[in-house]
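Handing you this structure, nothing more for now.
One protein chain is absent from this view; the other protein chains keep their places.
So that you can tell them apart, the chains are marked A and B in the order they are listed, and the count of residues begins at 1 in each.
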Amino acid sequence: MNSLRLFWVFLRVSVLSELAYRANFFLQLFESLVDLGVALAGLAVVFSYTDTLGGWRPDEVLALVGVFFLVGGAIHLVIEPSMQRFIEAVSEGTLDFTLTKPADAQFLVSIQRVEIWKLTDLVLGTGLLVFALVRMGTHLGALQAAGFAVTLVAGGIIVYSFWLMLATLSFWFVRVENILVIFQSMYEAGRWPVSLYPRWLRFSLTFLVPVAFATTVPAQALSGRLTGRTLLGAGTLAALMLVVSRLVWRAGVRRYSGASA
Amino acid sequence: MPNDPAVRARDLRKVYVVAEREPGARAALRSLFHREKKKVPAVDGISFDLAPGEIVGFLGPNGAGKTTTLKMLSGLLHPTAGELSVLGHAPWKREKAFLRRITLVMGQRNQLVWDIPAADSFELNRAIYRIPSADFRALVDELTELLDLGPLLRKPVRNLSLGERMKCEIAAALLHRPQMVFLDEPTIGLDVTMQRRIRTFIAEYNRRTGATVLLTSHDMADVETLCKRVLIIHHGRLLFDGELAGLVRRFTEHKTIVVQLSDCAADLRPYGEVVSCAEGTATLRVPKANIAQVTERLLADLPVVDLTVADPPLEEVIERVFAQGAV
Partner (left out) sequence: MKGLVDIYRQQFKTTLASFLQYRAAIAIWMIGHILEPLIFLVVWSAVAASRGSEVGGFGAPDFAAYFIGMMLVNHATYTWIMYEFEYRIRHGSLSFALLRPLHPIHTDIVDNVSSKLITLPMMLLAAGFLAAVFKPAFHPVLWAVAAFVPAIFLAFLVRFLIEWTLALAAFWTTRVSAINQAYHVAALFLSGQVAPLALLPGPVRAVATVLPFRWTISFPLELLLGRLTPGQALAGFGAQLAWLALSLVLLRVVWRAGVRIYSAVGA
């Protein structure tokens, strides 16, 4: 319960921080719209030549792009800025402040920065998603909606755990700032259905850098492609990664404080 | 137990493993395949006690092991060997109960959030330390008064000067009334007035709350003003642990005589080592045993306008301690 209160306080601090830079809202809106524009333009060019892409119809791919923006927005909202700040803090020595606070350091580190204007991505993504769903004419049954919710949350947890494990590498290696770029680069592949890619790439995007679970899987739920196996897999992987990332975190802190194994 | 030491360290050790590399392209390529490692003892078996309510200075040249020791005491580093207990806890376990009772202030490193007023960062700490609202208000007021924070709290931290920021940092660090305060170079980079203001505050805070304060600093004025007792560390070993006055007594065989003459023409070398002579003011270093004798001769032989006998500056004393320790 105190965790919730802490999160609220951090959110408030971040919002107050950002409100000092009102121009950033318009800047962010511009960038998000440009980003969206590019995505849609790309889709337009591709679908001017064909009606299906690997079995996916244009509206379904549109929904996928919506999920892509939605999840991307969530990542840019809190996961990325917090992990970025964490890596900086390790090299600047200001992580020491966090470690001497009487609260769970992993939690503090994970919510410490909220880039509030990235909400535009979230909003645009949701808007696109709704638009695509309307065009698909699907009536989202309770089961489908639930499947979407579960896979979305599972995807979020998987992505968070992945980012945390990447960022924790800064306990072992110096100059890790660029490591987060791994996800950013690979995430771009999430704009298109992962089923398009050759097997080795599909594998990498599922099990090495969990992009598929963040974008394609929830989109599958919306277009009725979600299999029970995938749903179970997503849930299990989410729980597993949460545990593993916690263990990696603990090992990292022990390393940082020079505890012998 | 009220008489238990706040800090108890016995044969504390910390050994680092460092990678080394020669300069040059060939060595750089070689390092791709093989890393040279070396074991460096940063803290090499130190033992001391800190009594509750003491303000103790922790001195040593850069790389002597001060910061490493401080980090072990605050739980940030695991000691490699030895016993250590702070406020009855083993710091490296980082128990919440322990962390609630300590605080760390590092000069030139901020925990305050950059873009917002300090007051909002205070709120953050309030949530983290679970300070009850009523107490919180009273604490903020007290700290505002003692540190003269007034209008500063409403300005974004990035708009504050270094000194104002440091004051806010210190306030934020003390909101939860810790019983153990670690100060790592708190006055570094600050102007003289601000340094004095912060020293006064620390002394007053210590008086009011009885908190134990461990202070590392390169500034002798910090040490002289605040610390009755000092620990001197060099190459990871404790060279001295005791009263500051005792330090001066033990490690100096010389005193300084400052003489004001009408001019510098006279040759002062027979009286002692001439440190400097400019515009009629000469500084001499004279062995303690000879002070009375030399003073008498100076007054008798030369047209002395003014004469002062003083202990050598603390920097010099400390330097001597380091030099001896290195032997």
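Note that a residue touches a chain if its C-beta (ideal position, glycine included) is under 8 Å from a C-beta of that chain, and two chains touch if they have at least 3 such contacts.
Computed from a prediction, not measured in an experiment: that's the story for all the values here.
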Subject >> Of A:27, A:143 or A:240, the residue in touch with the unshown chain >> reply: A:27
**OP:** With the missing chain put back, which residues of chain A would touch it? List them for me.
**Re:** 23, 27, 30-31, 34-35, 37-38, 41-42, 45-46, 48-54, 173, 175-179, 181-182, 184-186, 188-189, 191-192, 196-198, 200-201
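Simple rule for what comes next: only the chains that are shown with their structure count from here on.
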Subject >> Where chain A and chain B are represented by their mean Cα positions, the distance between them in whole Å >> reply: 45
**OP:** Spell out the part of chain A that touches chain B in their complex, as residue ranges.
**Re:** 2, 5-6, 9-10, 12-13, 16-18, 20-21, 92-94, 96-97, 99-103, 108, 254, 256-260
Original post:
Mind pulling up the chain B residues that touch chain A in the complex?
Top reply: 14, 16, 71, 74-78, 80, 92, 94, 96-100, 102-104, 106, 109-111, 113-116, 120-121, 123-124, 127-130, 156
